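A single protein chain has been removed from this complex, and every other one stays in its place.
Chain lettering (A, B and C) follows the sequence in which the chains are written, and residue indices restart at 1 in each chain.
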Amino acid sequence: MEHTYRLVISCPDRVGIVAKVSSFLANYNGWIVEASHHADPSVGWFFMRYEIRGSSLPFGPDAFHIAFEPIAKEFEMNWNIRDSRDPKRVILMCSKESHCVADLLHRWHSKELNANMVAVISNHEDLRRMVEWHDIPYHHIPVSRENKEEAFSRVEELFTEYQADVIVLARYMQILPGSLCEQYSGRIINIHHSFLPSFAGAKPYHQAHQRGVKLIGATCHYVTQDLDEGPILEQDVIRVSHSDTTDDLVRLGKDVEKSVLAKGLRYHLEDRVIVHQNKTVVFG
Amino acid sequence: MEHTYRLVISCPDRVGIVAKVSSFLANYNGWIVEASHHADPSVGWFFMRYEIRGSSLPFGPDAFHIAFEPIAKEFEMNWNIRDSRDPKRVILMCSKESHCVADLLHRWHSKELNANMVAVISNHEDLRRMVEWHDIPYHHIPVSRENKEEAFSRVEELFTEYQADVIVLARYMQILPGSLCEQYSGRIINIHHSFLPSFAGAKPYHQAHQRGVKLIGATCHYVTQDLDEGPILEQDVIRVSHSDTTDDLVRLGKDVEKSVLAKGLRYHLEDRVIVHQNKTVVFG
Amino acid sequence: MEHTYRLVISCPDRVGIVAKVSSFLANYNGWIVEASHHADPSVGWFFMRYEIRGSSLPFGPDAFHIAFEPIAKEFEMNWNIRDSRDPKRVILMCSKESHCVADLLHRWHSKELNANMVAVISNHEDLRRMVEWHDIPYHHIPVSRENKEEAFSRVEELFTEYQADVIVLARYMQILPGSLCEQYSGRIINIHHSFLPSFAGAKPYHQAHQRGVKLIGATCHYVTQDLDEGPILEQDVIRVSHSDTTDDLVRLGKDVEKSVLAKGLRYHLEDRVIVHQNKTVVFG
Partner (left out) sequence: MEHTYRLVISCPDRVGIVAKVSSFLANYNGWIVEASHHADPSVGWFFMRYEIRGSSLPFGPDAFHIAFEPIAKEFEMNWNIRDSRDPKRVILMCSKESHCVADLLHRWHSKELNANMVAVISNHEDLRRMVEWHDIPYHHIPVSRENKEEAFSRVEELFTEYQADVIVLARYMQILPGSLCEQYSGRIINIHHSFLPSFAGAKPYHQAHQRGVKLIGATCHYVTQDLDEGPILEQDVIRVSHSDTTDDLVRLGKDVEKSVLAKGLRYHLEDRVIVHQNKTVVFG
């Protein structure tokens, strides 16, 4: 497949944004292969994402930046342009449970995910063999009440060393320090094993079983300092019944968790998500 | 379709329950057309529901009661038997919104719901014409802060006069007094316009929009004194996106609400639901 | 809600379409509230739909036509612009089954569907009372092997008299003559009680039961001369099991049919559908 540039913009809504941007592109002969727009009148904000055939433009992202900057200024845009040939650098974090990690690694291995899996960090050794089979470095950083600060400062070092673009908490059972959440805001993706906002916190399947719910779900969201409250990337549910034990819910939940996380991550990797005021616009 | 008897039992779990009940039926030549069982080891309780071809038994519910009582005692059963030819007497309660009422009335009118719609009670006049077209009495009982006690004592009178078996709160925007909930425990069905336990309380679609959720849902549950906390009969969700306004969520939500309420009510009317400790077993 | 203009365009794909159209709008100060685009490289075609705030433009559809025509010519566009305040004129056609008709009438009556229900035509009398309660004229045109030609020439007359924009076959059990399909191409919407292309033809639920499928579905499509082969507007399925009888499938199927038809019709009424080579683009 030919490479594309992904132009992602959000700005205050007003007349003429689409005209300005698309005329800019047309002037350089840019061929738009996918175009998405969203106006949110409740906050007066405008969102757009263009995917442009790479070969149709006479320049790359750097020159694009220079040429486009005056328009961006005029419309007070938050914006960026990315080359689809530069896959994002991803670090997976996990604990003992393998389902999300195995699923993401297989998708990556079979070239379904356009990402560069640079490392896996875990507070346990359990998944080392699976990860290393994929030729990805595995870092075991145990976390205890005593060593928390030290452990996460090592985690932070690894983020920097690997120049991570995205961190995926693939059932990582530790809470990241607020400073790290802040620093990597909009770049840390978590899978919560519940249909948020129901059953926030630990043991949601246990709660769901006790409550006798007829559906269980999972939520993929960006991590913020407010636990389980970050912008939602994707959610899904699965039907359950009285005949499902808590163990069944856990098993069924794993299927939803891994598919929801894979979808959420895919949106992020393809620059399909814009966050505005704790809500996402997902151009799926 | 031939009529059936529905035998519904719950009791402490132990060896021999199925053998005892099914042998009893076989001895009288009872032909089982549908059999459902559930054992919940977490509470040590057993649930069963048999649907028996009416013509295969030599007696009706009354004689059945006498013949079966010794077994019921031996196994400490909560149980009952109902004739499918005796449709339950249903009272609908509503306010101004018509979608659930219209849906239920149409299902009833086209003979999809095996029920006897005996009356509609509303705190508004809006739906009178629609209800009366179906030849169902419409009672307008306005509710205000001042007349609450009086109003609900009139409501209670109507329940009694109509010998209501079931009360369906089809988007009735008032809270029933605790005493009424108690008295009609397990017989008042509500549709909550949210995927409980998320967004309990009022304006859930507004909350959902602000939170940017990707699914919205509805919950059909028995009414208990704990608002929005009764045993769940049915739930479902529908996918939404950033491009849906709060108005869209309301509109999409109506579709889920009416289908979830219709399913939950159907289960109840066919004696498919057993409540135990705030959870339902639904033999769907 | 404020009125909008819906500009719907399809044309051969090339550079500059979006720029041209959006600049045209921006020059007239047109405020885009919703913008959708789709490029289909397999056929080299481009599709777009803009919803423009009505009050932001200095003219109405007629003047718009004159001003926009040069651009439309240059890009060889199929296009039109519609005012959201001009609801389409809809004729429903039905036989004996009421579920789709009742559902659509209620949505229309509660102002959910932006349409003008001008008449109902049926080959039976069954639904007259329901329709007339809504103050909509009901035309009974019996169809038999002998009178077919005459009957459908009367149907055609009614289409003309009522200036119908859309005809909805809401479980109308007769096959329209090919000439009528041709004449109203892209304007007759059918609900097929099956997940096409499975089980095309009559009695799909019977076939589905015999085949033991685990899902049944419904398909909303435009009617073409090739029966059950027109462009698909919407589809959905519902889960079934071995315990569902053919009657159950019919009942469950009705719920899917009415919701799929309502969605498909809604897309059409809001000018969200573009047909190209027997496929739809649905800007949902």
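As a working rule, a contact is a pair of C-beta atoms (placed from the backbone, for glycine too) under 8 Å apart; a residue touches a chain by one contact, two chains touch by 3 or more.
Computed from a predicted model, the values in this text were never measured in an experiment.
S.K.: Can you list the shown chains that the hidden chain touches?
M.R.: Among the chains that are shown, those touched by the missing chain are A, B, C.
S.K.: In the full complex, which of A:H106, A:R154 or A:R187 touches the chain missing from this view?
M.R.: From the options A:H106, A:R154 or A:R187, the contact with the absent chain belongs to A:H106.
S.K.: Can you say which of A:H3, A:H206 or A:R251 touches the chain missing from this structure?
M.R.: Answer from the full complex: A:R251 touches the omitted chain.
S.K.: In the full complex, which of B:A35, B:A72, B:M173 or B:L227 touches the chain missing from this view?
M.R.: Only one listed residue reaches the unshown chain, and that is B:A35.
S.K.: Quick one: say which of C:N116, C:S198 or C:Q225 touches the chain that got left out.
M.R.: C:S198
S.K.: For subunit C, which residues touch the unseen chain?
M.R.: Looking at subunit C, the ones touching the missing chain are residues 38, 40, 42, 195-199, 210-215, 217, 231-232, 234-237, 241-243, 245-246, 278-282, 284.
S.K.: If you put the missing chain back, which residues of subunit A would it touch?
M.R.: Where subunit A meets the chain not shown: residues 34, 98-99, 102-103, 106, 109-110, 112, 133, 243, 251, 254-255, 259.
S.K.: Using the document's contact rule, name the residues of subunit B that touch the chain not shown here.
M.R.: 15-16, 18-20, 22-23, 25-27, 29-37, 39, 41, 56, 239
We take it that only the chains that are shown with their structure count from here on.
S.K.: Linking chains that touch, what shape results: line, ring, star, complete or other?
M.R.: Shape of the chain contacts: complete, all pairs touching.
S.K.: Give, as an integer number of Å, the spacing between the C-alpha centres of subunit B and subunit A.
M.R.: Inter-chain centre distance comes to 41 Å.
S.K.: If I count partner chains per residue in subunit B, which residues reach a count of at least 2?
M.R.: 243
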